[in-house]
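Apart from one protein chain that is not included, each protein chain of the complex appears where it belongs.
Naming follows writing order (A and B), and every chain is counted from residue 1.
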Amino acid sequence: LNPFLPLLLLIANIAAAQNGIVVFQSDFGVKDGAVAAMKGVSSSVSPNLRLYDLTHEIPAYNIWEASLRLEQTVRYWPEGTVFVSVVDPGVGTERRSVVLKTRSGHYIVTPDNGTLTHISLSLGIGELRSIDETVNRRQESDSSYTFHGRDVYAYTAARLASHTISFEQVGPALPDSVTAIFSQPASLTGNIIAGTISILDVQFGNVWTNIPSGLFQQLNIKEGGLLDITIKHHQKTVLQATIPYHTTFGKVAAGQPLAYLNSLMQLSFAINEGDFAKKFKVASGSDWTVEVKPAR
Amino acid sequence: LNPFLPLLLLIANIAAAQNGIVVFQSDFGVKDGAVAAMKGVSSSVSPNLRLYDLTHEIPAYNIWEASLRLEQTVRYWPEGTVFVSVVDPGVGTERRSVVLKTRSGHYIVTPDNGTLTHISLSLGIGELRSIDETVNRRQESDSSYTFHGRDVYAYTAARLASHTISFEQVGPALPDSVTAIFSQPASLTGNIIAGTISILDVQFGNVWTNIPSGLFQQLNIKEGGLLDITIKHHQKTVLQATIPYHTTFGKVAAGQPLAYLNSLMQLSFAINEGDFAKKFKVASGSDWTVEVKPAR
Partner (left out) sequence: LNPFLPLLLLIANIAAAQNGIVVFQSDFGVKDGAVAAMKGVSSSVSPNLRLYDLTHEIPAYNIWEASLRLEQTVRYWPEGTVFVSVVDPGVGTERRSVVLKTRSGHYIVTPDNGTLTHISLSLGIGELRSIDETVNRRQESDSSYTFHGRDVYAYTAARLASHTISFEQVGPALPDSVTAIFSQPASLTGNIIAGTISILDVQFGNVWTNIPSGLFQQLNIKEGGLLDITIKHHQKTVLQATIPYHTTFGKVAAGQPLAYLNSLMQLSFAINEGDFAKKFKVASGSDWTVEVKPAR
């Protein structure tokens, strides 16, 4: 027997405990103490956790955007990372509180209200469990009904990330199905792709569609090739234009528009060093549709 | 003698050092490098600290709000957590720089200018010490007079959190009394509770009063019971309404008002999926008063 074994185990244990990362998302903003209260509860479970933020600037109650922001980021974090997403217009009502383990080994602690729409499709449902609040709820919080983010989600996430509980101890397993917000996928008919504008890259005014690169490549557009694009809001045309496709912004002059594949490999529109969404008054959502075809 | 003792001590030491959490609050915003400079100074004391933010969006010089945000969050962090709060209109003048150890074992490093008003009452004054700047001040900072947050507070907090100094080494003990901002506590007369609006939950427009749940319970209002509320600004009535009391937002329809107990167990007003403060033009402060009684 290796006489160092107990020590090695202890060290391995310290090292393992330190892998515990929790990433928080919400619509709380950062002007008050709500986010810090959640992190405090997590740190009280284990001060060794590493606590990070996805964003807390999800527009109030916008579950669709919460779902997309998870889609945009979860895959870049290491396996085992625990996410907490609290955009929860139904707090205190009967919606389920769940932890999703994706097939990629990431965990997402959230109300099951549509927040898992994109991730459940892309990273897949490995296993879904209901949070058993009789054990996974901060002590002394019984009389508070309105801050599940702090009393249940941040607490459960920290227990999971710190290996205080196993995934099984979260609560009973559920069928492999989450509440999803319906959206029409992009489609190709002849040489025209029809899609929607899923979201804006708000900081820069870039417009992200739901057209994946695989579909776009079927149009056989080369670097610099021209596209006819039509953007409509409720069937009314907002923009009709012919713009070049480029791999990167710098290929067009400042102020000029282009189509490109964004960091999630979806077709997107931008103005180099400008704001496409603002200039052309374009927003996002299922009522914003887009048609793309090769220019003649 | 256990031959592993030195090693065990070393490991224990590494583990202990990792418990060091510092949480920062200020009115600096996050558009420039001020917050990062504070964290850099703390990391230079010990790179193993875990540095988090409460908020840096306290309105400029608003000591009252700084005090309330500490009240809203400190208790959720583990014992031994060190807070730095820098809302400091008097920087460079004679106000005391102190570290409060609360009875709950939390530390708060701050100018003693009213920032400790709420915490000193709720968590209690365990011990109060003046910061001895002859030792607890960043080297090479003698000629800078305007950034105590970086040169004294972040530095002292990191030394305390990393066990570089003991609490006694912060500086001389002070009498158990802090500078406090006066505010009238809520009171019950007959079946009417009179209170003030301490603060807004700005992100959602909820209105938080200073009426604690214990006082409110004396009205014997059941779930769904109706309240007559009157909100006044400088004695002028801004809102008179009859609204139901519920434990959670989802019990009323979207767009409908309700009274509820917030996450600090104080009576509050909200509109489900709406903005109560904006709709009824309500703000916060000692000049905003509220009366609550059971509806007939």
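Here is the rule we go by: a contact is a pair of C-beta atoms (placed from the backbone, for glycine too) under 8 Å apart; a residue touches a chain by one contact, two chains touch by 3 or more.
Everything quoted here is computed from the prediction, not taken from an experiment.
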Candidates A:43, A:72, A:162 or A:196 - the one touching the absent chain: A:72
On chain A, residues whose C-beta touches the chain left out of the figure: 4, 7-8, 11, 14-15, 18-19, 21, 23, 50, 52-57, 69-70, 72-78, 81, 201-204, 213, 247-251, 254, 260-263, 265, 273
Missing-partner contacts on chain B, residue numbers: 7, 10-11, 14, 18, 27-34, 36-37, 39-41, 43-44, 47-48, 50-51, 60-61, 89-93, 143-147, 150
